[in-house]
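Of the protein chains in this complex, all but one are displayed in their positions.
And then subunit A:
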Amino acid sequence: MLVAHGDQTAFEELYGAVSGPVYGLVRRVVRDPAQSEEVAQEVLLELWRSAARFDPERGSALAWILTLAHRRAVDRVRSARAASERDQRVGRRAYGPAFDQVAEAVEAGLERDWVRRCLDGLTQLQRQSVTLAYYEGYTYREVAQRLSVPLGTVKTRMRDGLTRLRECLGRAI
């Protein structure tokens, strides 16, 4: 139990370091504050439960954590969309622009400025392909439909967009 207690202290450190990125990401994708909190809580608890599953061979810890958070957020927003379409209450909800009030509430940060700047450096199609998928939770098929471009184009733009982001951010940090 002593050991477990020590681990709890470590988890508090982890919470301090990643709760902001996890919650912010979930909130960006899910939008609804109450649901975002629910999903973020699930993700943080899952980190605690499955910390031992983290495998450094497969990438950085932050990538692992934020990938998990993103996956859960996307699952939630998709099932909510599917439900609302089933109910035919809402055909297609109007989701705001990629950078909304959630982002505004965030304290200033160098990383965010750079990401924004680097996103601005993409072509419009690259940026839309990447942000509709990552921040709005659309599948690449849905993105292709919304942007009225072929599937192959969307896949290529996603790859090119991410690669250009990497180059741009690599220079920044």
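Quick note on the criterion: contacts are C-beta pairs under 8 Å (C-beta built on N, C-alpha and C of every residue); 3 or more make two chains touch, one makes a residue touch a chain; residues count from 1.
Simple rule for what comes next: contacts and distances are computed from a predicted model.
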Undisplayed chain, where the name is taken from the UniProt record, one of "WD40 repeat domain-containing protein", "Regulator of SigK", "Cytochrome C oxidase subunit IV" or "Ribose ABC transporter ATP-binding protein": "Regulator of SigK"
Those residues of subunit A which, in the complete complex, touch the missing chain: 3-4, 6-25, 27-28, 33, 37, 40-41, 44-45, 47-54, 56, 58-63, 65-67, 69-71, 74, 102-103, 105-107, 109-112, 115-116, 130-131, 133-135, 137-141, 143, 152, 154-156, 158-159, 162-163, 165-166, 169, 173
